[in-house]
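Structure provided below as structure tokens; questions to follow.
Apart from one protein chain that is not included, each protein chain of the complex appears where it belongs.
Then we have chain A:
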Amino acid sequence: YLQCVSDLANYPLYIRSIPTENQLKFHYTVHTSLDVVDEKIAAMGKALVDQRELYLGLLYPTEDYKVYGYVTNSKVKFVMVVDSSNTALRDNEIRSMFRKLHNSYTDVMCNPFYNPGDTIQSRPLCV
């Protein structure tokens, strides 16, 4: 499972994966999915005015993984990749995980020692 925080210009602020092997492949998946997030937001602006939630849901499933997305109001993107064989993770759990991630990110932003746009090095963010 892997999570990633990325800013407006699609530059990754924070990226972390468990387990640590095969990292490159995960990173690749995440970077690809950022474009899907962009597409989703663009489509959302036009069509679904009433459906304006921060959580974007399942972005796309691949054979082995499911990719979930979340965008804050400040256009910061969160992406999570999980094993698709893991059926214990339902939509609600993913949603609350993003929620926690968002809370931690907010705390980081309010930290006066953090410069917005820098790579995040923070222990509490490791959910």
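Methods note: contacts are C-beta pairs under 8 Å (C-beta built on N, C-alpha and C of every residue); 3 or more make two chains touch, one makes a residue touch a chain; residues count from 1.
Note that contacts and distances are computed from a predicted model.
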Hidden chain of the complex, named as in its UniProt record, picked from "Coatomer subunit gamma", "Trafficking protein particle complex subunit 6B", "Phosphatidylinositol glycan anchor biosynthesis class C" or "Proteasome subunit beta": "Trafficking protein particle complex subunit 6B"
Touch residues of chain A, complete complex, unshown partner: 8, 44-45, 49, 52-54, 71-75, 102-103, 105-106, 109-110, 112, 116
